Each structure stands twice: as C-alpha cells, then as structure tokens.
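Complex shown without one protein chain; remaining protein chains in place.
Note that the chains take the letters A and B in the order they are written out, and that residue 1 is the start of every chain.
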Amino acid sequence: MRTFTIKLGKRKICFSDRMIKEEEERRWWILPLIVLVYLLPRFVGDYTIYLLSLLAVNIIGAVSLDILCGFCGQLSLGHAAFLAIGAYTYGIFHMTFHQGCIISLLLAGLSGALLSLLIGIPSLRLKGLYLAIATMGFTFIVDEAVLFFSTWTHGVEGFRVSRVFDLDFVQLKSGTTDFYYFIYTLVILIVIFSRFLLHSKLGRAFTSIRDSDVAAEVSGVNLLFYKVLAFSISSFFASVGGALMGVVIGTISPEDFDILLSINYLVMLVIGGMGSVYGAVIGAIFITFLPEWITNLRDAFLPSGTDVSVLQLLIYGLIILIFIVFEPNGVYGRWLVIKAYFKKFPFNEKKIGRVAWILRWR
Amino acid sequence: MHNILDVENLFIAFRGLVALNGITFSVQAGEIFGLVGTNGSGKSTFFNCVNKLYKPQRGRIIYKEKIDLLKLPAHKMAELGIARTFQNLELFPHTKVIENIMVGLHPRLKIRRFLSNLSPKTFIRSWNWDKDEAFKILDFLGISRFHARLVAGLPYGIQKLIELGRALAAKPELLLLDEPSAGMNEQETRELARLIKLIREEFECTIILVEHDMNLVQSVCDTLCVLDSGNIVKIGKPEEVTRDPKVIKIFLGEDEGAQAGRG
Partner (left out) sequence: MLIIDGVINGVALGSVYALVALGFVLIYKATKVINFAQGEIMMVCCYICYSFLVYFHLSFIPSFMLAIFFGFLLGSILERFFIRPLIGYPILPIVLATIGISMVLQAVAGLIWGFEPQKMDPFPATPYDLGKIVISPVHLWTITITVALIILFFFFFRYTLLGINLRAIAEDILGAMASGIPVRKMFNFTWGMASAISAIAGVLVAPIVFLHPHMGAVGLRALPAAVLGSFGSIPGAIVGGLVLGLSETLAGLYFPKEIKDIFPWLVLFLVLIVKPEGIFYRYEQKKV
C-alpha cells in the first residue's frame, strides 16, 4: 500500500492506492457511437458518403486481418488476394450468372474461406514466417490468375460491377445514404462479432497461440486447427469486404489488388494497434483519409509533377518504421496507457528507461 | 488401474548427446513422484517427452495402462488429463491473470457442453462459467486479488502460482511440475510443500515433480527417482534413496559421499 499526502493549510490528507477501485470496463460510449454513425450522413455531402462507404470496406478488411495477425499472431501478406477473390467471385456470380446479391456475397466469402484452407493448411503446419511467404506468393498467383482467365474476369480493362445492391425489398445504390446504412450495419455487426470472438474460448485459443504457442499446445490447443480457423475466418470476412469494395467502386481490375493493398491493411493495424479490433478501426480511418492528405501535402510543398503513389509508398514505409520503433502498440495501445496513467494518478511508477522500452511491445 | 504412467526404455538423444538412456519406471496413481538429479541429467527432457514437445527415438510411455502417449499429438495431452508447468514460466505476460488461467480451461470447454446449455437461463449462466471456474482456481491458490492485473508486473512467486493455476484449470489427473520451487526461499518452499499435498487431495491427481530442492522432495514425495546422465541410479522411498551412497556421491561428490556414508 502506498500513500500520497497533500497538505491543505494545516491539515494533511492521505490517499492510499487501495482507494483506486478495480473498475469493470465501462462501455458507455458504444451506443452513442453507433447513433453517431447513423446520424452522420445527414451532415455531410455525397462525396464524403462515398468516402465513408470506402472506409466501411477498409474497416472490414482491417478487422478481418486483425483476427489473423492481431489475435493469432500470424503474419499474412495475402489479404489483397482474398479481397480480389471476393470481388471477382461476387462479380462473376452476380453479373455473369445473375445470382442475387446476398447469395453472391455469401459465395464470395465462402470461396475466400475455402481457398484459405488450401494455402493455410500446408503453410501453417510449420512454425515461423511460412504463412507470410506463402500468402505473398498467393497474391502474385491470384493476380496472374485474374489476368489469365480474363474471359471471365475481364482482366486489365476492368470488370464492371453493378453499384446497386439489390435486396428484394429495396435497392441500395452505392453512394446513397441507404447503402451507407446497410454497409455500416454490416460493419458494426462484424466489429461486435470480432469483439465477442476475442473474449470467447476461440479468441483465447488464438491469443494463446500468439503469446506462447508452447503454453497453448500444452493447454490442449491444437495449433494447426486454430491457426487455420483464424485464417479462414479472416479470409471469409476479407472476401466479403472485397465483394463490397466492388459494389462501392463499381469497377475492379487486378492492379487494385496488388501486394501494396495487403501492406495497406497491415499499416492500418500497425497504426491503430493490433489485437484489439478498435485499433483496426482507428487504423482504417487514418489510412482511408491519408491519400487525400498526401495529395494536399504534395500540392503544397512539392513540384506538381511528383507522382503521388511514390510519396504514398515513402510515407507508408516511414509510418511503419516510426510506429514500430516508437509506438508498437499503435494508437489504441497508447490510449490504453494514457487511460491507465490517469486511473492510477498520482501513484504512477516511473519506469526505468530501458525496461519501459522493452516492455513496450504487447 | 494401478499405474498411471509406465515408461519403457525411453531413449532420446540430441545429435549425439544422449539425454535419456533407455529409462524404465512406473508411477502409481495418486502418488507424488519425485524426479531428481543433477543438471543435465534428463529430468526436464523427460517432461518434454511426455508432453510431446520432444520426440524420443525409442521407447514407450503408456498412460493409464492403455494409451501410448508417443503416438498422440502434443495438444491431446491436456484432453487426456495431463497438465504441466514450466521451469521458465510460459505465461502470457500482457494478458490479465484470469485470462491466463482461462486458457487452461480449454480442454474442458467442449461444444457439446455449450450446446447442451440451450435453455436461456443456463445459457446465460454458462456464459460466465469459464470465469467462475477460473476464480475457483484463483481462490484455491489464494491469489484472487490479482485477477485483473496483467501478469507482467507481478512478483515471481505469484507468477509461479498463476502457472500452476493454468495447469490446474484443466482438472488434470496427472500433474507435471517442473522445478516448482525454483527461486523460492525456505518459507515459500514449505508453503509450496503444503500446497502440493493439498492439490493431491483436492484434485485427486498424481503429481510428478522435477526438483532440485532435496528438502521439498523428501517432505512431499512418496517415491523418489534419481537420474544421472540419462540413467536411473535409484528409485524407491525417499528415506532409502537419500541414504544410498551412490546417490550421495552424485550430489555431494566423492569424498563427502564417503564421509556421509560413514557418518
């Protein structure tokens, strides 16, 4: 028990750290946030609604990657491939075979999950970075396959996907407020699902694999099964996100799904913080609006000929490095530290420099 | 069922260094079995073989007189009721204590149990089932007040108890403790001895201890087995084993061994 004394005039008042209550995590902010999400379209213009729909897709992509990388600790460079698979599956089933929208969406997700089994099972058998290498290869293969089968996928010219999402009782056109409500309902459901997953037996199995696979195995967790399960859940949602991306943008082509997109989602997780789902959302918000800021930066400071994509590459790389070295837990991690600081104030310990620096990674 | 574990001719070598040289022994159900020996004599290696973290080249380990452990994958051990702690503590440092314990519950949370609780009332109650079970373990070990703290900031002795708690959460029938008294002083070791005997009663399990501390081992074990360079030197009751001149020679050296033998 530590005490802290302040003097008020002649009196001394003692506080002790026993007085700091152990609070249950208070989630009062969830409902207002959801209300805000639904109210937002009334105050913003059409272009912003379009951007926000894109943000929704990015949130789905980031959260799905978080399930694999943040919860389970497996690095994957193949997220773009699953987005591509989802987008093209949806496009083919909906546009070419004229299946319904919901069916096509589900099929898109399932095809992603099935393909993840195909590459997950061989590569997750081993410990180490084999999944990263395999998913990187998978991205290249998928990109090439899309070009190879251009009779189905329309290859480089682009596949036009209907921007109308047709539920039988209502048509939702991408860019409109109705579609915005639809996609954000999906997003909210996926976020809630992921949070429940995190605190469930499955989620604990995933995080135990991340933190100490020896302890996990000894406690009865079948490493291969759970790693593959994390991968397939992640790929299912990624493919759903990819399909929705097709609906939001309206055209899909292989250049949209290169390895840079996979890195895009990883950067979202690095910025926001891995493993907490909220971090993925924060990262997605940041990265969705970053290209605008980069363009503004470029216009303000650099000769107008400079290619924005080069700057984007440079800035993303620098962001990764800066965040990993200085803020490895991301924005959300820093927020948790700040919260804890205020909760314990004024009993905060002063950490010795190097210890703090090593403990930084979660 | 008499023997919970039968080890037959277990042999494992690491690129020329023989760790276990074809050892054979049996552990009776319900007893506290001690495995002692100098460093490098193969004690922890034995545990790792049981847990399938290492693959022995020859030999068998029979569990409950019918299951050959070496044919099963590592994660099946917990389902069978074998739990273990680690000498170097494999905990999850940046997770809450209670979540560390809850990982140990993994083999007990079967989908069947979950689905069988489909009536709304029991469903809601079973939602907290894992937390309740974890709290039971924490209460038993006397560390419930740390339940929401992150493991990383806690003292070593408490961390050892958490590791023990994670092993106990699986309701094991066979508990493997790897150097549980490492880093503890005399008083803590005595507490530990009391705790080990209490665990045996409460959980009705067999305990195998790998240990260095002879006092702990003598006060707690029913059977003692001494290993040296991968071979069994002596196995029997603690009093007999500790008086055996060969054993004394191993631990104390030649001259003192001779003196102790005489004295």
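Please note the rule applied: a contact is a pair of C-beta atoms (placed from the backbone, for glycine too) under 8 Å apart; a residue touches a chain by one contact, two chains touch by 3 or more.
Keep in mind it's a predicted model, so treat the numbers as computed, not measured.
The hidden chain makes contact, of the residues B:Tyr54, B:Phe135, B:Phe203 or B:Phe251, with B:Tyr54. Against the chain not displayed here, subunit A makes contact via residues 69, 73, 75, 119, 122-123, 125-126, 128-130, 132-134, 136-138, 140-141, 144, 147-148, 214, 263, 266, 270, 306-307, 310-311, 313-314, 316-321, 324-325, 328, 358, 361.
Simple rule for what comes next: only the chains that are shown with their structure count from here on.
Taking the mean of the C-alpha atoms as each chain's centre, subunit A and subunit B sit 40 Å apart. Every residue of subunit A that touches subunit B in the complex is listed here, in rising order: 22, 201, 204-205, 207-208, 211-212, 214-223, 359, 362. Subunit B makes touch with subunit A in their complex at residues 51, 53, 73-79, 83-84, 86, 90-95, 99, 102-107, 109, 130, 148, 152, 166, 170.
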